[in-house]
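Of the protein chains in this complex, one is absent; all others appear in place.
The letters A and B name the chains in turn, as written, and every chain counts its residues from 1.
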Amino acid sequence: MSHIHFPVVAVMSMFVGGFLIAIFGAKRRKLSQGIALVTMLFADVLVYSLFSPVILHGEVISYWMGGWKPVEGYAIGIGYEVDQLSLFFAMLICFVLTMSMIYSIRYLEKDSALDHYYTLNLMLGGALLGIVMTGDIFNMFIMIEIMTFTAAALTAFRNHKAISVEAGFKYLVLGSVGSGFILSGVAVLYGVAHTLNMAQLSTVLSQNYNPSTIFAFALMFSGYALKSFLMPFHTPVPDAYSAAPASIGMLHSGSLNKCGIYALIRLTYILFRVMGLPAVQTMMVLIGAVTMFVGVTMALAQHDFKRLLAFHSISQMGYVVTAIGLGTAIGLTGGLFHAINHSMFKGLLFLCAGAVYYAAGTTDLDRLGGLSRKMPWTTCCFIVGAFSISGIPPFNGFASKWMIYQATYQKAVTTGNIGYALVTVIAVVVSVMTLASFIKVTQAVFFGQERPQLSAVREVPALMRVPMVIMSLICVLFGTCYNLVNDFLLYPAVYATLNTHGYVDAMMGKNYAAASGMPFVKYEPVQFSFWNPVTWLVLFVIVLLAVFVVMMTGESDRGRVLANKGEEADGKFATFFSGEKSLPSHVGGSDLFWGFKKDFKKYFKVVQGIHSGIVNDYVLYAVCGLAFITVFMFVFVLGR
Amino acid sequence: MMLANYLTAIILIVLGLFCVITKKDLIKIVLGLGITDYGINLFIVSLGFNEGGTSPQFAMSEIMHGAYFVDPVPQALTLTSIVIGACVDAMALAFVVMLYRHYGTTDSTKIRRLHG
Partner (left out) sequence: MIQDTLMVLFHILVFPGLLFVCVCGLLLAGIDRKVLAHMQKRVGPPIVQPLYDFLKLMGKETIVPQAANRTVFLAAPVIGFAGLVVMMLFIPVFGYGTFNGSADLIVLLYLLTIPAVALIIGGSASGNPYAGIGISREMVTMMAYEFPLIMVFLAVARKVGSVGALSFSMLNIEKWQQVNGSLITHWAMIPAAIAMLLIIPAEVGTQPFDVAEAETEICEGPLVEYSGAPLAMFKLNTAVRMFIMTALFTMLFLGGITTGMVWLDAIILVAICALVTVCTMTLLHGICARLKIEHLFKFYWTVVAALSLLSLALVWCGL
């Protein structure tokens, strides 16, 4: 079977696996888990074996379902097209899905109805792969719908808890509204172009700015922005990510909003090709900047571990959209790199949150404390994740954020517009606030004093630690060897995005794009280097030696002086430690950053009031967002 | 003639969204979602209309060059969309039932344990 069939077989096998579990898996946990893992590994093998032809040899796979090839230059069938950008996201999604599945084997051992979980999980995986690998816009809508309702069902998986069902309902309502927007946009597009194939649409719509196409663009942009959870469409995210089980939370933040980003890139760069317009760039950068800032300030005020991580997800998506919205090659590279890094470190952080929940039974920051002595692996992985997301060298967050700052500032200088320089400033300030937020979580959960209720906490099982350790290693690897990542993953993907002619020709036949008069955009590759590996190796060795020296200096006779542990073992210290019992006094959770919260009291009152928890308000914000985008597009694109 | 269809479709969509935004009862919110879906379906099906065209169903012997029929693709899209609408409504109503069991009310302003 030639590799042309692999994309479709991968998607189909996920759905078949899901149905098999639904039929045979009732009350048989091991069988469900077995079928799920086997299907996932099968899809992994198929997707990763496409790496060689698509990325190394530059081939674009195009596959028409049922063999219905285009007739007289007109697409009549459903087409699957895998170019380097699609494969970039497909490989990421497969990896995140596999890690989630390995983690869920031990994490969900106390839950029932696991066959439902694995069915939904496989259907979600199939939908995600379908979104990134399809070349037909209605097919993409169908896959987005499947993604929405499996994700809503999985959010409400633990339906004995009221908050899970509440979060699932809000997610479903908002998701349907978003899908409604997308479907309306697709309908208007069909009315204009009478075709649903993305390659052919891109030839019809290029430079074709009339009210119908701009309205369709605004509708689809709002719909996809809702799927990526940008402001003001981000509202179901904090509820959904905090109520879902951690393996699903990791999928949510690691792949669902990446599919939204993928769809946005396809929409703006390939379908409508509007990224050259300053109006669209301004709009995307504005949305990205607001998302970044509001996301991180809300995160600083949270009491729940997973809700805090959810707000950080929103904020980091703001980074990605800002970088993509600049319209330059370096911006797109930085955005894509940050997207893949975000899946890695955010997935890692969600897995750590799940590990804390598994061990301690709560994710409330005000009730945790001092877990690092009992859970060393989790602490280490969490610190790697926290430093990655804050952008500390040498982890991966630093490399991608550095690219993004360069991209925004370069844009500021080339266009002479100080707004982009202010976006750089906002990005750096948000990065520092992200660091602050994770210092807060580290102090509140892992360091500090142990609370008496948590004395029975133990480290999580090995099968849960394996995905965490793998993802931490990848964080470090991507941070140090980012030139390799650039060569093999980012450069091909960016080239494929900017090279629309190649995309169209692969689907519709040679020279189709040129014949239809589409303008061609040149692309210069981007190179980075700021450090010399030998220097850093030497430095690392010196640091290790220094740590060893510091640990060994001083007196080595460590008398164990115990305070108030029943009878005093050593009489000579009794004067210091007898007397009042020392109470555990842990400074964490809401006790931290009160000076900052005091200064921003009015701001927090407004913004926390906006996140009211009522689903009507959330839909109102989504519709207002659509209205804003439509009006913006009509005024600035058509008004010229 | 299609203008009436399009106007109705737009009115249904706007009415559905208005219902979701202003009504406090969860079941009414789900109904609003449904109305929006029906409006979009009506819009899609009306797009394919060709004045004077026949129904797009032919046996292999009947089809010939120059046959003038209504566009079948939007009809296929609408069928798919109807099915999706049914699934979403079913799942949403299942959620409403479970929410009533947990919270004892279907008032959306009372179902807000996750906020802020």
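FYI, contacts are C-beta pairs under 8 Å (C-beta built on N, C-alpha and C of every residue); 3 or more make two chains touch, one makes a residue touch a chain.
Note that the structure is predicted; figures quoted are calculated from it, not measured.
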| item | value |
| --- | --- |
| Chains in view touching the one left out | A |
| Selected from A:S372, A:N486, A:N499 or A:N616 as touching the chain missing from the view | A:S372 |
| Chain not shown: contacting residue from A:A22, A:I76 or A:I439 | A:I439 |
| Among A:T282, A:Q449, A:T480 or A:T630, the residue in touch with the chain that has been omitted | A:Q449 |
| Residues of chain A (touch criterion as defined above) contacting the omitted chain | 370, 372-373, 379, 383, 387, 390-393, 398, 402, 405-406, 409-410, 413-414, 418, 421, 424-425, 428-429, 432-433, 435-436, 439-440, 442-443, 446-450, 529-532, 534-535, 538-539, 542-543, 546-547, 549-551, 553-555, 558, 585-588, 591-596, 598-599 |
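Just so we're on the same page, only the chains that are shown with their structure count from here on.
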| item | value |
| --- | --- |
| For chain A paired with chain B, centre-to-centre distance based on mean C-alpha positions, whole Å | 30 |
| Chain A partner contacts - residues on chain B that touch it in the complex | 13, 17, 20-24, 26, 29, 33, 36-37, 40, 43-44, 47, 71, 73-74, 77, 80-81, 84, 87-88, 91-92, 95-96, 98-99, 102-103, 108-109, 111-116 |
| Chain B contact footprint on chain A (complex, rising order) | 138, 142, 145, 149, 152-153, 156, 159, 162-163, 165-169, 172-173, 176-177, 179-180, 183-184, 186-187, 190-191, 194, 196, 238-239, 242-243, 301, 307, 608, 611-616, 619-620, 623 |
